[in-house]
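Sending over a structure as structure tokens; questions will come in a sec.
Yeah, one chain of the complex is gone here, protein chain that is, but the others are all in their spots.
And then subunit A:
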Amino acid sequence: MSKCVFICPIGIIASDIIDRLMACVEERCGINCEIYPPMETPRYAYDDRRFQYDSKMILKQMIKQCPPHNLGFMGVTALDLFVPILKYVYGLSQLDGRCSLISTYRLDPALYGEPPDSDLLMSRIGKTAIHELGHSFGLTHCRNPRCIMFASTKIEHTDFKQPTLCSTCLEVLKWKIKMM
């Protein structure tokens, strides 16, 4: 299996965000990243009552299109995502699977009336991406609010997290990678 994570832009998304995300994953996880051909805006997943996109439907489509022989297949979109029981999500992934999906929509400081801050935006995107990759490698949510695997419910939680795994999650991850 190639030790590579494919990053797949979904819909319209700035190319520098994809480049910086790839650099972030490579630096923090030591995993090579490659860009996958972009997917079109997933109109099939649009919910006109919520004005949001159903992340589970997009993830199902990604599972169908997932390329073989890779460590992960991560979709990145600027669309506002939800799952039916939650009001919105920053990301979603298959537990112990290869596919994951993140949205930059609610990670953007501008959404909260704050001045544009690309470093803060990238910090949030990086944390969310590594969180979802953690799920792909079989990690579940952590109770430590400083651990990157802590389940954020609001953006303050994401900002409070450190960009790394806690010692327990790190040990679990090492064991999971060893077993792969």
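By our rule, a residue touches a chain if its C-beta (ideal position, glycine included) is under 8 Å from a C-beta of that chain, and two chains touch if they have at least 3 such contacts; residues count from 1.
Methods note: contacts and distances are computed from a predicted model.
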Chain excluded from display, named as in UniProt, from "ABC transporter domain-containing protein", "Quinol oxidase subunit 2", "Glycine cleavage H-protein" or "Solute:Na+ symporter, SSS family/sodium/pantothenate symporter": "Glycine cleavage H-protein"
Residue among A:15, A:65, A:153 or A:167 that touches the chain left out of view: A:153
Contact with the hidden chain (one of A:37, A:68 or A:84): A:84
Those residues of subunit A which, in the complete complex, touch the missing chain: 55, 82-95, 106, 128, 131-132, 135, 140-141, 151-155, 158
